[in-house]
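Every protein chain but one is kept in place in this view of the complex.
Letters are used for the chains, namely A, B and C, taken in the order the chains are written, and counting of residues starts over at 1 for each.
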Amino acid sequence: MINDFVIKIATVNGTGSASANTLLMKSIFRMGVPVVGKNFFPSNIQGLPTWYEIRVTKDAYLCRSGKVNVLVAMNAETYRQDLAEVAPGGFLIYDSTWPRDRELQRDDIRVLGIPLAQMCNETFSPARVRILMKNICYVGALAALLEIDLDVIEGLLKETFRDKQKLIDSNMQAVRMGYGYAIEHFDCPLPFHLEPMDKTAGHIMIDGNTAAGLGCVYAGATVGAWYPITPSTSLMDAFNAFCSRLRVDSESGERNYCIVQAEDELSAIGMVLGASWNGARSFTPTSGPGVSLMAEWIGYGYFTEIPAVIFDVQRVGPSTGMPTRTQQCDLYSCAYASHGDTKHPCLYPSDPKECFEMAPVAFDLAERLQTPVFVLSDLDIGMNDWMVPEFTWDETYEPDRGKVIRAEELEDGRSFQRYADVDGDGIPWRTLPGDHPAGSYFTRGSGHTAAAKYTEDADEYRKLVDRLARKWETAKDWVPGPVVDERQGLKYAVLAIGSSDGAVREARDKLAGQGVELNYLRVRAFPFSDEVSDFIDRHERVFVVEQNRDAQLRMMLITETGVSSEKLVSVRQYDGMPIESRTVVEAINAVIDNEVAA
Amino acid sequence: MINDFVIKIATVNGTGSASANTLLMKSIFRMGVPVVGKNFFPSNIQGLPTWYEIRVTKDAYLCRSGKVNVLVAMNAETYRQDLAEVAPGGFLIYDSTWPRDRELQRDDIRVLGIPLAQMCNETFSPARVRILMKNICYVGALAALLEIDLDVIEGLLKETFRDKQKLIDSNMQAVRMGYGYAIEHFDCPLPFHLEPMDKTAGHIMIDGNTAAGLGCVYAGATVGAWYPITPSTSLMDAFNAFCSRLRVDSESGERNYCIVQAEDELSAIGMVLGASWNGARSFTPTSGPGVSLMAEWIGYGYFTEIPAVIFDVQRVGPSTGMPTRTQQCDLYSCAYASHGDTKHPCLYPSDPKECFEMAPVAFDLAERLQTPVFVLSDLDIGMNDWMVPEFTWDETYEPDRGKVIRAEELEDGRSFQRYADVDGDGIPWRTLPGDHPAGSYFTRGSGHTAAAKYTEDADEYRKLVDRLARKWETAKDWVPGPVVDERQGLKYAVLAIGSSDGAVREARDKLAGQGVELNYLRVRAFPFSDEVSDFIDRHERVFVVEQNRDAQLRMMLITETGVSSEKLVSVRQYDGMPIESRTVVEAINAVIDNEVAA
Amino acid sequence: MSFISRPKVTHSSAPRNRLGLRKRDYEGGMSTLCAGCGHDSITAAFVQAFWELDVPPHQVAKMSGIGCSSKTPAYFLSQAHGINTVHGRMPSIATGANAAHGGLSYVGVSGDGDSLSIGLGQLAHAIRRNLNMLYVIENNGVYGLTKGQFSASADVGSKTKKGEANEQPPIDPVTFSINLGAPFVARSFSGDKAQLVPLIKAGLKHRGFALIDVLSPCVTFNDHEDSTKSYNYTRQFYHPAVHTDFVPPYERIELDDPKRDALRLELHDGTSLLLKEVGAGYDPTDRPVVLKYLDERKQLGEVVTGLLFVNREKPDLHARNGTTRTPLRDLEYAKLKPGAEILDKVMARYR
Partner (left out) sequence: MSFISRPKVTHSSAPRNRLGLRKRDYEGGMSTLCAGCGHDSITAAFVQAFWELDVPPHQVAKMSGIGCSSKTPAYFLSQAHGINTVHGRMPSIATGANAAHGGLSYVGVSGDGDSLSIGLGQLAHAIRRNLNMLYVIENNGVYGLTKGQFSASADVGSKTKKGEANEQPPIDPVTFSINLGAPFVARSFSGDKAQLVPLIKAGLKHRGFALIDVLSPCVTFNDHEDSTKSYNYTRQFYHPAVHTDFVPPYERIELDDPKRDALRLELHDGTSLLLKEVGAGYDPTDRPVVLKYLDERKQLGEVVTGLLFVNREKPDLHARNGTTRTPLRDLEYAKLKPGAEILDKVMARYR
């Protein structure tokens, strides 16, 4: 129970609880104790139930635990449901300013009332501040109940408010008020509480969208085009914020970047392709509905061979689905986007650190392969703060802009055919508009020859698409390989993707505890390299863990690697909540028990 | 060589040769001799090379033969290429008004010059008529060379021009001019020539788009929305033409239909969904790029459970591709259109007759399943005239509008929940706007409960998408089953789709001639019914014949039926020309020879 | 159709309309918008207008796109079918629905993002087709639901909460739709129920496309001093050029003191519109003059409201199509199928 429990805060959105919850989570993190923070918020702006869940995990797991031990019930509307969610032996804290219904009681947990509103109303004004301080006040109470270091809290407040001493003071006043009340009225600490550790050194708490936005800055992206859509919006917000600090000429005040808010996603991806055609590193963040709208353009990019980087921060589909819930449901729609024979490289980051690191990889791939490349993050990675190792930067990195012939070489007489496969890898050379008359060519989504001339000739067409297939083979060697954790001789393995990683890791530990050992491979890219099929071949049974209904990853593995479908057992959670280790453990146990029984 | 050869006419588009070529083909057909007509035209309006190929096939094959025996070279620009295409022993006819280059000769064929332009210039005026008559004139010459019945030609002209006797006369004059010249100057008939047969009785020559348009009229469709795109445009043209004759109230002159030319494909499919939501049978014809643009809406239709019928007349992709060439390349983009977990029933007609017959099937399925349904035709089926049995109509047909509760039942107090699975087949009941207050509900692409209320609840969501998966299982039983031709004990089989049927049929005959017998299954719908997987299971090796680069049908078979990928050998032609039997024969022989050798 | 839900409690004292329905029979689900959101006022105006017009609720079809504004059809007329479409594409659903059944009352609710960014093309073409519907844009200059980015109607100089200033000129739905030939174009303000309710009624009765641009402040993201769509700004620069009073034929309201310069516009269904305060000679039927006037006022920074343009002569979608009177969706199959005999005749052409 020490450093291993879950706190959940039930509030109403628009009441300012988000900053209080971050303060709470960050305080624990600063005490050296690993945390997982998950925000469950509605698809509206104000007035609806919202929850924030903090898992305190001394073992540094990255997923939800599936249990709640301490619940702060600030929302009368969801009180009944919140009460029901506390695990036996847990605690529920509520605002006792208003009495709770007698019926809403449980014998197997302890309910602690704190008159948060009353205290804040007596202490603060105006109304807006009272509402905000109520949140800070429960942080103070939790500090007492869980033994959070008040100095850490104060330090964080100072960082937030900098020299606004008044704000720091009033916030600390609220913290102390909650703290004092708890100390006075309850047995502090609770059995669930904290002890300082040193397991967060060298780590940060960051969300994937911020990380990806930062990654785009480091990748040298200069043109960003987008249309707002949850949960991808904060990616461009981050890029914008970082650029306004890191990409403005200190002397002239001029911007070394250009962000265009498009009128929709069709336009956003068109802008990205236009900018890339013209030689800039360009990208767009979006989510499922945006990918659907981009389908025609994606096929255009594939066929005309224009680079593009598209971040799909996945949310629950189909259609509008649940915009504020998470899923890994666009594997198919990204990999095979657009009509006709099309396939697109996809990267699958598993956490914010990979979002950062895969940004330059995505741009390099897009420019080297001259094709649109997807980065498939999801709401869980993109919008939640994850504990990850600090990002570092390799100063020797230079963007690989791929095969571009610039003016000087053309002037020197280097010959150029836009779509000729001179190197045998399926990838032609390109030139940039405005550079040189000898570099001119005509880009078109219709049939074209190696010299970029219009054609309807059957042979020319076949040559063209066969070369594109060759390029796909090249891509297999260039995309990031899987992450493999394997011991010889095990017959079972798990294969997972993206944010399902955390649940798999904890599940493997749990299963190992039961004596069931499994090897593990996490795919990081499509097309799948041979390593992936070889890994599957080496095992009798492979559990494919993913967060969608239709087992899309499993289907892709079967069709693209030729592995036998019988070998691949699907493990899925697709209800919009980030996958828990329990889902994985139970599914694997069910199969294994069955096999043993059989 | 009698009743078994290929005539190819090389002209320039916009010169009126199309009607001459149809006259030619139809004349042969009227003589009781089966024909295959294929038009190869450019993606422009006037002045570029265009070819029309007529296969005279006593065995009534439905595909191209791959050889040209008689070539009418009316286009100086492509003369060299046309000359090269004639099979040894064949004939080339050209307009000797202008002498041909000496170099352009071949010893192994015979070249016949006819001064078409000169004769027409001397006989007709003004210029426009001369150009048109030149075409009719070569029909006359061919009539002599191939022994086409002049009375049949005259009969056809009479049908076309009805009481415009002058036109009939001048056309017949041109026919006779060509006829006379040929009789006078050449040994008529050529070794390749016609003899009347009786193999076309009970058959018609019709293109698939006309057939599908007619099918929509018979299916009771009332609202059509579209955006023009080759090669689907003539489908709506046909629906429009048939409706203006068959769907206008004879008394009031009012229309019992409404066709809306949309501003793009996103709008066209939106209109279809709007009309279907409101209870009308509604459809849209389009091609690949349109399907890509419709992706977001398709997922909406899937998730909100609104019927829709989409005809995808496939053309060569990706992107703009080759708009006037054929392919079966949208299998994936239709079946899995849209982000998130989505799947859509697809029908695969193999010829115009099935286009007609599958139209009502598609509407019935869409309304019974309450989901968008695709009909995947292609340019070859849609725009070429095919010889097929005459269409018949079962007068007992009544549209199956699916589970709709109308006003009377609601007034009688029948309870209603829009998304409740009361029948266990995954399909809920729906009501129509304007009918009754008790039927009101709110349609949304976001998460919804059985009562159609907004939800973000994990359990409610899972229940919803699990029901949709159940509906998919129901669909398996309802879609048209495969067409199977099977003898027990054969180890090889062919599995094909849509317009690849013709090539497979001829290939099977050829292979049987070599002593290689193969069973045959043609899939007619997705999802695949168990019959399909059972058929595959019964064979050692199954050749999957399709017209796209990526073996999309094969991939779908593997993922959706769980059959072993090793069993399925891919046979593909994807260069934009309709698949030939040779492609199939050679691919199968290669594998079989190999297996025998091994 | 005659299926009108009868009030269950007959002794209630709340006023009833000619159908015997109370205002609450025109209400919908609970709003989930922010407290004080302008959109909620428009919802209330809808309830009032439909109630006053004695419209049977189930004969209305409510449609919207995606956004805070687009959620509101769920908050009125719960006895009517409603449809939340995808973002920006409601006009195409409206077109198809209209084609299937010309006899319902179609009301579309959209936002400035939904209609002027992603949805601009569809809006323009719905106008061009002159769909018979009322289309209301709840205009706040921002994307409320995605947290306050500028929309295409944000005025130059507006600032977001984060402090970024908009430098792109706004698209004005009023002049935009007049340009495209919309036959009924009005503007109002969510806070001005007295003006808004009659405009909604007039728009509902108008046969053809009626567009009302309603300024509707977003209290969360666009109601601070720097915003030109805030309550304060709107109130200050609010310039009602024309007031309308809708007059149903069976209950002709005689104004107590009819103004001399009042102008009565006859509508298609025999009802009429009364324009007030046209003193300055404002004639909403004279297009060139209207265009000039609106452009001049705009350059002066004024927000002209009221019924700004009317053209009664435009045929709607069905009039142009010559569609039969029975809703297409209700035509019996017997009326639709040509039958086997006709098919045989059709075949003749292809033999």
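The rule is short, and it goes like this: a contact is a pair of C-beta atoms (placed from the backbone, for glycine too) under 8 Å apart; a residue touches a chain by one contact, two chains touch by 3 or more.
Source: prediction; values computed, not measured.
Within the full complex, the chain left out of the display contacts the shown chains A, B, C. Contact with the chain not shown here comes from a single listed residue; of A:Met177, A:Leu273, A:Ala366 or A:Ile381, that residue is A:Leu273. Looking at A:Val217, A:Val291, A:Leu331 or A:Val465, the residue that reaches the missing chain in the full complex is A:Val217. Those residues of chain A that touch the chain absent from the view are 203-206, 214, 217-218, 220, 222-223, 225, 242, 246-247, 249, 252-260, 262-264, 266-280, 282, 296-297, 300, 390-395, 397-399, 407, 410-411, 431-446, 453-454. For chain C, the residues touching the chain absent from view are 117-121, 124-125, 128-130, 152, 167-169, 171-172, 175-176, 179-181, 287-289, 291-293, 295-296, 299, 314-315, 320. Residues 14, 42-48, 227-230, 233, 261, 263-265, 289, 319-320 of chain B touch the missing chain (whole complex, contact as defined above).
One rule holds for everything that comes next: only the chains that are shown with their structure count from here on.
Annotation: B-C is the more contact-rich of the chain pairs B-C and A-C, by number of C-beta pairs in contact.
Between chain A and chain C the centroid-to-centroid distance comes to 40 Å (mean Cα coordinates, whole Å). Of all residues in chain A, those touching 2 or more other chains are 42-43, 289, 319-320, listed in ascending order. Of all residues in chain C, those touching 2 or more other chains are 84, 86, listed in ascending order.
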